[in-house]
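Taking it in order: structure first as structure tokens, then the write-up.
Apart from one protein chain that is not included, each protein chain of the complex appears where it belongs.
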Amino acid sequence: MHKITFRFLIITFWCSVLLLTLYGPKIRQKDFQENSITVFTWGDIFDPSIIESFEKETGIRVHLNYYSANEELLVKLKATKAEGYDLIVPSDYAVRLLRREQLLQPLDKSKIHFWKDLNPVLLNLPYDTKNAFSIPFSWEIFGFGVDKDYFAGHELPESWRLIFDKNFINYRIGMVNDPIDATEFASMYLYGPQFKKANLQQQKEITHLLKEQHKWVEVYANFRTDYLLATKNCPVVVSSSSYIWRTMRLVPFVRFVIPKEGTFITIENLCIPKASKKQDLVYRFMNYLYRTESSAKHFSTFGFFPSTIHTDQWPDLDPMASKLIHATPEEFGHYRFLHEDDLPEATLRNLWVEVKTQ
Amino acid sequence: MAKRECGAVREMKKIFLFRDYPFAIGIPAIIFQMLFFYLPLAILVVGSFIAFGEEGRLQGFTLEKLLFFMRAPYFKVIGYSLLLASGNALLCFLIAYPLAYYLAFRGKRIKNILLFLLIVPFWTNFLLHVYAWFFVLERQGFLNIFLQKLGLIHEPIAFLNSLFSVMVMMVYYYLPFMVLPIYSSLEKFDTRLIEASYDLGASWRQTMKKVLLPLSSRSIKTGFFLVYIPSFGEFAIPELMGGDRQMFVGSVVAHYILGDTTGSLGAAFTLISCCALIISATIWFKLIDYLLKRCVK
Amino acid sequence: MKPITALARTANLTLVASTYLFLYVPLIVLLVFSFNSTPFPAPWTSFTWRWYHELFSSGPLWEAFRNSLIIALSSTFISITAGALLIFYATQGGRIGKALVLFYGNLIIPEVVLAVSLLGFFSLASIPLGLATLILAHTLLGLGFVIPLIYARFQELDHRLHEASLVLGATPLQTFFKVTLPLLRPTMITTALLVFIISFDDFVLSYFCAGSSAQTLSLYILSMLRSGISPIVNALTAILLILSSALVLIFFSLRSRTKLF
Partner (left out) sequence: MRSIQLKKLKKTLQGEVIVDTIDLKIPSGKFFALLGPSGCGKTTLLRLIAGLEQADSGQIFLGDRDITGIPIHERPINMVFQNYALFPHLTVFENVAYSLKLKKMPPATIKSVVQKILEAFNLENHLYKLPHQLSGGQQQRVALARAIVDEPEVLLLDEPLAALDFKLRERMLIELIELQDKLKTTFIYVTHDQFEALTVADQMAIMNLDGQIEQIGTPKEIYEFPTSSFVAKFVGTTNILSGSLTNLETDPYIDIPQLGRFKVHIPQRKDWMKEGCPVIMSIRPEKIFISKKEVQNFSNVLKGTVHSIVYHGRSTQYNVMLPNKTRLQVFEQNEEHFTQEVIDYDNEVYLYWQKENAVLLEK
């Protein structure tokens, strides 16, 4: 009897020790490092040199942690109840979801010095109508990276046909690896820019189209597609503009094609998670990021279009990029947001498995 | 009264300090295992049968999540995974056995160097191997250049993003898991048995079949399952080397688990595929036993 | 007498040679191109140390490296200590033979499943993801190796040595530290090396269970792979190959009876 009681006590003791260790960081909070912020971000959005110079200038330490999908960000932020991070960089639709989960804190615009420099077409968009929680940081559009050499002497339609038209395609392509993006691309091709949420019949058509496309897809990937282009694995890849701009600087035969039917835009935004208590440091960091030289560097390293319009002194701004950055609201109206009116996620993911399993 | 209490305290001390302190300090490993291995697994299993409503409220028992996967594509996914894992294990075995044989019986002086060379890649990050194979299998990669220089081919071949490249990487990664167990069983092996077999007039092939294979059968099974089980759940290699054109069990799990709202579906599929894995592993186990027994007859 | 035929011998040798070619060609190609000045896997242009310089000056990479090191060291330490303590319990008459079966699961269950169940558990118990959770996950992986391997060696030990020590007047604890542990030491070191390297290289568990403050080397490499080819990775491969060769050398020089499997 004694023995059993004691053993029970011992087991309880160890269980509590183990769990306490795990909850430790949560109980202790993370402000043990006063002069530092933790930024949860995409692997390739902040140039290390900018961070370094910021740290040198202000003495604030920046801890960078990376995710590779908005979904990853959402899962982790929900799991931690937004604790442990001081700044995150969600895409447009992720901002909407994070707002719905109430994981963001409202911004104090008085501390933001660059508001006037922001491109007005990027403000007050449906995912955050008054920009109360998010500031656009950079953006990119989807389009095609195309091998100019391959299409020399061929017709090159500036259209979604480049990846969907079975009568035209006789080459391998690199396709996005995301059911949501893929179905929206297919909808754009099938039903034009004004398409609505797909009904059952349309879902079938979309699935059919994507299944057919599978035959000439070399790689499904959200990353690395520019690399396929550069190594001449595929003459056409679906990609966001940033990758193509990066690649264009390295290999001469690449060009970016925007489908004339319309295309999709992704805006990366800066947001402060609800649990962060280091607002002051975060605002200082933000203000630093939006300096002209920082955003220029950002564009030249990663190829993301900046959300500010003062690009006069930028070193390597090509005409096409310049035109895109200074888009009129009308031109901007050609862009659609992804994830505006998604089908249920399970349905989409199931569709994607069906497409790839034939 | 006071005296009796004293006795009780002493008794407690005696039990605790002299008899049970080994238990107290020895048990953490088991607690750790129960708490962080079996409990999460149990939650995973139970979670596959529970429906959650809005805001994560419990709604009771459901088979819906399991039934969600009762569709042709998922059976195919499991089927492909079984093929991939079996193919990988077989290929590994075919490459590993001669290698282990050489290491154990013929390596002699360079044996240790060869073993060393076998383990070094195994002990480096596997993503780096993926990366290395990019370099080789690339359209402009080493292999294509090499073959073109030899004049064997004129146009570069697309090795990457195919079943071929997936298999290459799978075998590359899992080979040591097969070689090492077989090697260590062959190494312990009494070479006199082989000589005896030759003395009795058996040919090399007969000796192989009737002496070596059956006697190393245990380690063959160990190696087979060390390769088979993890390659069944593999998702990184097909994604990185195969362009993710074909989904396998691991990729489907990751596909659902990392989704925003489909986490528990991923858990349910994990459960289903585990069942498939257990059943197929049992079948393989019996089959290997049977084949090895037939060898002897 | 009919020894192995010459044909079979040659076939065997050829197979072995080509296997090693298969193992090393990619690595050698990679190493050579880590000195190539063109970033894309283009033909050789000219020699450069540039990528090594970039590697050593890359802050996030070394932070990830440090994290991986912390995780690998802690999980190795925890799993080895827990294993040793369990063995101590066994020396004191604890019957852990049956409990041993519990630990086989860690190797049998695919890593993805373990990772998924752990992630579910963490989010259900709202345990913050981070270094601690990663260490925990890797410790589980480690225990799967440590306990069966050490226990197997422990059973091979002559239990009379333990008794002899007690009879000579050593307390159970003294006996453990003066007799049992020294006898198990070679096995413990090799197992520790194994667990360390497995944790250091682990990708799947880190992929699912990494939290805000824990970017491991594997995850960093993955992000590098995804954002295109960078010769820095070649340079990194070279460095890591040297490191793991050193570890394997230690492993070999111990000549312990621990088999990898």
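First chain written, first letter: the chains are A, B and C, and each begins at residue 1.
As a convention for this text, a residue touches a chain if its C-beta (ideal position, glycine included) is under 8 Å from a C-beta of that chain, and two chains touch if they have at least 3 such contacts.
As the structure is a computational prediction, the values presented were derived from the model and not from experiment.
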item	value
Omitted chain - touching chains that are shown	C
Of C:I28, C:L124 or C:A164, the one touching the omitted chain in the full complex	C:A164
Interface with the unshown chain - residue positions in subunit C	158, 160-161, 163-172, 174, 178-179, 182-183
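The rule is short, and it goes like this: only the chains that are shown with their structure count from here on.
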item	value
Pair of chains joined by more contacts [C-beta pairs], B-C or A-C	B-C
Whole-Å gap separating subunit A and subunit B, where each centre is the average of the chain's CA atoms	34
Centroid spacing, where centroids are CA-atom means, of subunit A and subunit C in whole angstrom	34
Centre-of-Cα separation between subunit C and subunit B, whole angstrom	15
Subunit A residues counted as touching two or more neighbouring chains	75, 221, 231
Subunit B, residues touching no fewer than two other chains	23, 27-28, 32, 36, 138, 140, 263
Complex contact set, residues of subunit A against subunit B	2-3, 6-7, 10-11, 14-15, 18-19, 69, 71-72, 74-75, 97, 172, 177, 214, 217-221, 231-233, 345-346, 349-350, 352-354, 356-357
In the complex with subunit C, residue positions of subunit B that touch it	22-23, 25-30, 32-34, 36-41, 43-44, 47, 95, 98-99, 101-102, 106, 112, 114-121, 123-136, 138, 140-142, 145, 172, 175, 177, 180-181, 184, 198-199, 201-204, 219, 222-223, 226, 229-230, 232-233, 235-236, 240, 250, 253-254, 257, 263, 266-267, 270, 274, 277
Complex contact set, residues of subunit C against subunit B	1-5, 8, 11-13, 15-16, 19-20, 22-27, 29-30, 33, 41-43, 79, 82-83, 85-94, 96, 99, 102-103, 105-114, 116-121, 124, 136-137, 139-140, 143, 147, 172, 197, 200-201, 203-204, 207-208, 217-218, 221-222, 225, 229, 233-234, 236-237, 240-241, 244-245, 247-249, 251-252, 259-261
